[in-house]
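Only one protein chain is missing from this complex, and each of the others stays in its spot.
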Amino acid sequence: MPHDHHDHDHGALSPSGHPYRKDDDIVLSYWQMMEISVRELLIEKGHITAAQVHNQINTMDARSPANGAKVVARAWSDPEFKSALLTDAGQASRDMGFDIGPMHLIAVENTILVHNVVVCTLCSCYPRNLLGLPPDWYKSRAYRSRTVIEPRKVLSEFGVEIAQDVQVRVHDSTADMRYIVLPAQPKETMGLSADELAYWVTRDSMIGVGLPQAPK
Amino acid sequence: MGGDPAGNINHDQHDFALWEKRVDALMVLASSAGLMNTDSLRRVLEDMGEEAYETMSYYERWIASVSQNMVEAGAFSTAELADKMAQVKARGTTYGDAT
Partner (left out) sequence: MKVRVQNHWPPGHIRTPAYLRGKTGEIEREIGLFNNPEQNAYRLPPQQRRLVRVRFTMAEIWGDAAETPDDVIEAEIYAHWLEPA
């Protein structure tokens, strides 16, 4: 049979505007063989079930920056919630109904005096149970190496210029805590509802490499 | 890693393939089953060394670590893994055929 035309074939973009990863229709790699084998052995030996694998993928797919955006928007519009978030961000997120598993979360607040940015120099720790899987650059050697020694230059490359009278605070997720930045609320959004505010909160603003943006 | 010389940050982004999502799920489920933990995942990744970081993708390194952890935990033997991989390879030439 001739090579079928797939609608996600070479060079096409996904609905989120990103290129697809090499997928089902390319030659089976050694590591893909290992994934299939580990999965089947764990299922055959009763350690996990196929349904659990399926459900876990669905659970991760449902986690996205939109969840974090709702948390941030609520903090902007509800001072009591903001206080709870800064005390225990994990509990505050759970109280909003988000299933973040056992994750320990700390929220760090941007102010007129402080700009926070998050990195994991040892691996790729990220608040994945709230925001979903991290972007590729977050896991890159360049981001992990440079953010702790030249954070202002890194931020500048992301389009964020920090004034010299603002302290940059880099959070290295070295151990058991995960971090979310609570960006400063843009002046022009004062008075908007939490639902409207959530559209202003970008993924990058919750990592600290971006600022909230007017919805397109 | 932290503070080491490094080049520009590549902002390209890709959507995860099914096999990558499955690797992620296997790590989470094997941890819930008590067969491994985040530190044991990281320990094997670190022991794989610099070369693996340069030559393997993120989830390629992860499945290598998960697999090593499963052998260490007694979930299956290296012989069982080798047999299974041979069977998988015989199923076809693409991921879709073999899975």
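Letters A and B mark the chains in the order given here, with residues in each chain numbered from 1 onward.
Assume contacts are C-beta pairs under 8 Å (C-beta built on N, C-alpha and C of every residue); 3 or more make two chains touch, one makes a residue touch a chain.
Here the structure is a predicted model, which means the values were calculated and not measured.
Engineer: With the full complex in mind, choose from B:40, B:67 or B:99 the residue touching the hidden chain.
Structural biologist: If we include the chain that is not displayed, B:40 is the one touching it.
Engineer: For the chain not shown, which residue from A:67, A:121 or A:140 touches it across the whole complex?
Structural biologist: Result: among the candidates, A:121 touches the missing chain.
Engineer: Tell me which residue among A:40, A:109 or A:172 touches the hidden chain in the full complex.
Structural biologist: Hidden-chain contact among the options goes to A:172.
Engineer: Considering the whole complex rather than only what is displayed, give the residues of chain B touching the chain that is not shown.
Structural biologist: On the chain B side, contact with the omitted chain comes from 1-3, 36-40, 42-43, 46, 72-73.
Engineer: Taking the full complex into account, what residues of chain A touch the chain not shown?
Structural biologist: 104, 121-122, 148-153, 164, 167-177
Keep in mind that, in the parts below, only the chains that are shown with their structure count from here on.
Engineer: Which residues of chain B touch chain A in the complex?
Structural biologist: Its residues touching chain A are 1-26, 28-30, 33, 35, 42, 45, 53, 56-60, 63-64, 66-67, 70, 75-76, 80-81, 84-85, 88-89, 92-99.
Engineer: Once bound in the complex, which stretches of chain A touch chain B?
Structural biologist: 14, 16, 18-29, 31-42, 45, 47-48, 52-53, 56-57, 60-61, 121-124, 133, 135-137, 139-146, 148-149, 154, 157, 172
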